[in-house]
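Everything below concerns the one structure shown next.
For this view, one protein chain was removed and the others were kept in their places.
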Amino acid sequence: MKTLKQIIEQRDTVRGRTFDLAIQALIVVSLITFSIETLPDLSPTLRNLLHAIELITVVIFTVEYILRVIIADNKIRFITSFFGVIDLVAILPFYVTAGIDLRAFRAFRLLRLFRIFKLARYSVAVRRFHRAFLIAREEIVLFFCVTVILLFLAAVGIYYFENQAQPERFRSVFHSLWWAVATLTTVGYGDVYPITAGGRIFTFFVLLIGLGIVSVPAGLVSSALSKAREFENPC
Amino acid sequence: MKTLKQIIEQRDTVRGRTFDLAIQALIVVSLITFSIETLPDLSPTLRNLLHAIELITVVIFTVEYILRVIIADNKIRFITSFFGVIDLVAILPFYVTAGIDLRAFRAFRLLRLFRIFKLARYSVAVRRFHRAFLIAREEIVLFFCVTVILLFLAAVGIYYFENQAQPERFRSVFHSLWWAVATLTTVGYGDVYPITAGGRIFTFFVLLIGLGIVSVPAGLVSSALSKAREFENPC
Amino acid sequence: MKTLKQIIEQRDTVRGRTFDLAIQALIVVSLITFSIETLPDLSPTLRNLLHAIELITVVIFTVEYILRVIIADNKIRFITSFFGVIDLVAILPFYVTAGIDLRAFRAFRLLRLFRIFKLARYSVAVRRFHRAFLIAREEIVLFFCVTVILLFLAAVGIYYFENQAQPERFRSVFHSLWWAVATLTTVGYGDVYPITAGGRIFTFFVLLIGLGIVSVPAGLVSSALSKAREFENPC
Partner (left out) sequence: MKTLKQIIEQRDTVRGRTFDLAIQALIVVSLITFSIETLPDLSPTLRNLLHAIELITVVIFTVEYILRVIIADNKIRFITSFFGVIDLVAILPFYVTAGIDLRAFRAFRLLRLFRIFKLARYSVAVRRFHRAFLIAREEIVLFFCVTVILLFLAAVGIYYFENQAQPERFRSVFHSLWWAVATLTTVGYGDVYPITAGGRIFTFFVLLIGLGIVSVPAGLVSSALSKAREFENPC
């Protein structure tokens, strides 16, 4: 019992790290099989193989979940904790949807993706990112708000400039918002773009102001990470 | 009277914060109804509902404006202040255009968007952004100028390279400016791009120099924000 | 004579600043007329007006150039200096091409654009940018080299992946270089993009490495600018 606890809960022993790595590898395997299953025109043989792999991974994750519940000092606290819920939600759809039709099954399977956060769970490095986020939280939230306001203003502006020239593409403020998102993030798919002189001059000013705002959070995160690192190694 | 003043003008009391949050929520509601109204093919029922919501929000904003004027110690100073004008301009179009035809009404309604700055008015966080802007103002203005010069040089250059190969898309320096904006901001819609070897090599050099200039302001803003934060918490 | 020198060469007197601003305004006017002249289908009246404006600006710039030569303590040094050459080159094409055919005239006129550097000449702020560039020069040159190598490697790689699938678009390493430029700068016009699975996976890795390299110089410039500012105001 004590050995089991060491294997599953501890990270600084050889056994604990081997167990963690094995679970991480299994999550990656589970995600790859999930991705392959979305491919159309799979051969029945391959499909059966994928189902077999899925069955095995779900069984292992179930055993892991049960062991974690047994080991936990405070069982109710574990079950209601963030990762306790995630662990359950990752395996539950398989059992719940076992007898039902396929479509619903596919939709529920999306929840299995939360297993990816298990990867994060085992990683020490995520903590530093979390600390960096806390340092720059206020500014990130502020820039989030400013970005949303800017997107809205840009959408309304372009709607008035382009609505008559391209009634289909800039049909409403909501359609214009899609243009604002694609433009201010500089993705620029090319499915919607201004064609009037007014719309283009407006785009120019929106980009000039917008780029100085939308790409700021990345700079905030990277400078906060430097500070979080200095916090760990003050020298 | 004194109570009313506390509710409307103060932010650190429970009543004041509740009032502020209510006004903010109302602005968001007003913007959403405005956006929905731009959708084509709305049912008459929904259109009536939207008009009703609009009427209610405008009435509330009018009452708020009148109360602010009554409360203000220096009434003329409030009315001529930035937010005093914004508050008036946000409600005026509704009354002015009430009897006139619909098209002009729609055009004037754009002014109502300035209500969004009311959101900023209530937010303390905007001040920090303002301070950061003041720290990096000189560099931001310089880079704004350099960016404009660079855009112009890029437009003239590409005009000479591409005008003959694509006379329709690079018709003049102004048409080439649109290409310069879309390229140097890395949006790249794909509606205009060079096809000659010369134009492509020119684009390569313009991008090499341009990216090191156009994306600098964001870095300036983010480092200025760090400094503004250190200014608040010097320790 | 002494007064003239004060007006033209000094910047901290009222007269000097007025003269500088007037010349700057004239350069902007000259550039706008230049741009308008590239528009097709201009009316003869407008064309005549533009030619008149051009004549006036060139005459003023000629007078300015002659005055600068007369005023200069060391005339030969001024004429051979960077801005001395630029000033001459900005007005010379007008006189040289006055009698010749129009096409050559248009090509030579491009040189007039160097007048834009006159704008910079009057600006104190450019010096700070220059100092920042000197601070980060080594890294910027290094990243320039790494970017060029990366672009070449990306072009060769995508050529081997996509040449057979899209022989027209990825015809040679040079054609692939155009793809590499448009992709690594994240412009992404959409005229060339990989369609094979191999080419797409290669693009993924190129972007993952490339973005961490191509966008670094902007960060270098912005941090160097902070240092240049601290150098000016050490407190």
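In order of appearance the chains are A, B and C, and numbering begins at 1 in each one.
Criterion: a contact is a pair of C-beta atoms (placed from the backbone, for glycine too) under 8 Å apart; a residue touches a chain by one contact, two chains touch by 3 or more.
Computed from a predicted structure; not experimentally measured.
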{"item": "Touch with the omitted chain, as defined above, among A:8, A:135, A:182 or A:207", "value": "A:182"}
{"item": "Hidden partner interface residues of subunit A, rising order", "value": "31, 34-35, 38-40, 107, 110, 113, 116, 119-120, 123, 125-126, 128-129, 140, 144, 147, 174, 177-178, 181-182, 185-191, 214-215, 217-219, 221-223, 225-226, 229"}
{"item": "Touching residues on subunit B - with respect to the absent chain", "value": "186, 188-190, 219"}
{"item": "Contacts of subunit C with the absent chain, listed as residue ranges", "value": "138-139, 141-142, 145-146, 149, 152-153, 156, 159-160, 163, 171-174, 183, 186-190, 193, 197, 200, 203-204, 207-208, 211-220, 223"}
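Everything below uses one rule, namely that only the chains that are shown with their structure count from here on.
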{"item": "Superposing rotation of subunit A relative to subunit B, computed on C-alpha atoms, to nearest 5°", "value": "90"}
{"item": "For subunit C, residues that touch 2 or more chains besides their own", "value": "186-190, 219"}
